[in-house]
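Just one protein chain is left out here, and the rest sit where they should.
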Amino acid sequence: MVEDSYDHTKRKDQRTGTYKPKNIPVDDVMNEVIRTFSDAERIERKGKSAEVVVGKFTVSETLAIFKKRGYDHFVALTCIDLIEEDQFEMVYHLFSYGAKVHVYLKTRIDREGPSIDSVIEVFRPAITYEREIKEMFGVDFPGNPRLTQFILEDWEGPPPMLKDFDSIQYVQDHFGIKVRNPKTLPPKWKKAGDA
Amino acid sequence: MSNIVKKTVSPFRALRFLTRKPHTIRIPHEPHNDIEGEPLPTERYRGIHINDWEECISCGLCAMVCPCDAIEMVKIEGEEKTRPEVSYGRCCFCGFCEDACPKDSLHMTSNHTMIHVDERKFTFLPTPNLKEFEFEYMIDPDTLCQIKRKKKGNVIVQGEPYPSK
Partner (left out) sequence: MMDDFRATEIIFGPQHPGIHGNFGTRLELEGDLVHRARMVPGYLHRAFEKLMEQRTWMQNVAIVPRICVPDPDVNEQAYAMAIEDIMGIEVPRRADYIRTIILELSRIASHLMSLGGLGGAIGLYTMPMWVNGERDYILDLMEQLTGARVYHIFIWPGGVRWDIPDNWPRKVNKVLDHIETMLPHYYSLFFESKVTDARLKGLAPFDSRWAVEHGVTGPNLRATGFEMDVRRFDPYAAYEDIDFDVVTRREGDGLARALVRWNEVRQSIRIIRQALEDIPGGEHRAKTPPPLAFMVPPGDSYARVESSKGEYGYYVVSKGGKYPYRVHVRGPSFTHGIDVLEQLLPGNEISDVALITGTLEVCPPDIDR
């Protein structure tokens, strides 16, 4: 029982426009990206996905190319703390509703004073992801107006998602919780230089 | 016009449900049954642990696999081997300890009524039989009051209300 469509009085501020997915093969877009940016490098993946590694300063432009070619669903932005290489890896996940291909766009930034330009001009949903990464990893995003406090209220420690933040030690110090079975403790991560 | 009348009257048709049997389970204890009237919980339910001490070889695998760090192998007086002790303040009732046990001695029963005022002290040493065990705090399903079993003696004092912290 699917009812007939109904009319609703349109509000003044109603946004108008219908989305039409574009179906452009990922290989074409990848070739265009690699032609445009000399530092872009494509990495082979299996399945319906593609991966490209670009330089830190060309992220916005590359994302704009993808967006124009129909890869306009911004899925997520992930930050990975590669502590042993003293770098952060940023992964921009894109998806095309037309071509149905998932694109991993990766770039590396330094772990000391981490900073990368915000991409909210191209992809608006990034605003919340960048806000979270600022809080959890301490990465700065110049150009994002909303890097305010997000989840962690009254937090004074280092960014907690960093690999060298020892959460088990923190919990023991602050809440007096005992480790019942020390054999199950996970490995500890150290910076490349530290012994 | 008829549309408006329909839209005004329609929601009141729900009134006929007043005569139906409610879903709510009441106190004193009513059994909880599924749609066919069979009692719940079933065998698969993951509740309080039991452990057959004859079988258990104190290998500690259950403690290794526990995601919540809830199991500690403890030494018991009069026993050579260490036995797993579960902290119910931590246990998430995933049942991985039961799956990991190589001798099939650790099991989870479908009994799930238990209570304690301090989650950090809520530890429990699984033994072969739940009933015989000195279990400090359980809820009586009839009255929703706490049953206090005296250690070892198995005397049940009923009707003591759940103490506020």
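The letters A and B name the chains in turn, as written, and every chain counts its residues from 1.
In this section, a residue touches a chain if its C-beta (ideal position, glycine included) is under 8 Å from a C-beta of that chain, and two chains touch if they have at least 3 such contacts.
Just so it is clear, the model here is predicted, and its values are computed rather than measured.
S.K.: Thinking of the whole complex, not just what is shown, which of A:42, A:68 or A:93 touches the missing chain?
M.R.: Considering the complete complex, A:93 is the one touching the chain left out.
S.K.: With the full complex in mind, choose from A:42, A:56, A:73 or A:108 the residue touching the hidden chain.
M.R.: Within the whole complex, the residue contacting the unshown chain is A:73.
S.K.: Touching the hidden chain in the full complex, which residues of chain A are there? Just list them.
M.R.: 1-3, 5-6, 8-11, 13-19, 47-49, 72-76, 78, 80-81, 91, 93, 97, 100, 102, 104, 123-125, 127-129, 150-153, 160-161, 163, 167-168, 186-187
S.K.: Given the full complex, what residues of chain B touch the hidden partner chain?
M.R.: 4, 6-8, 10-11, 13-14, 17, 23, 34-36, 40-42, 44-46, 61, 64-68, 92-96, 99-100
Keep this in mind: only the chains that are shown with their structure count from here on.
S.K.: In whole angstrom, what separates the CA-based centres of chain A and chain B?
M.R.: The mean C-alpha positions of chain A and chain B differ by 41 Å.
S.K.: For the complex, which residues does chain A have touching chain B?
M.R.: 179-181, 183-184
S.K.: Could you pull out which chain B residues touch chain A in their complex?
M.R.: Within the complex, chain B contacts chain A at residues 60, 63-64, 66, 69-73, 87, 90.
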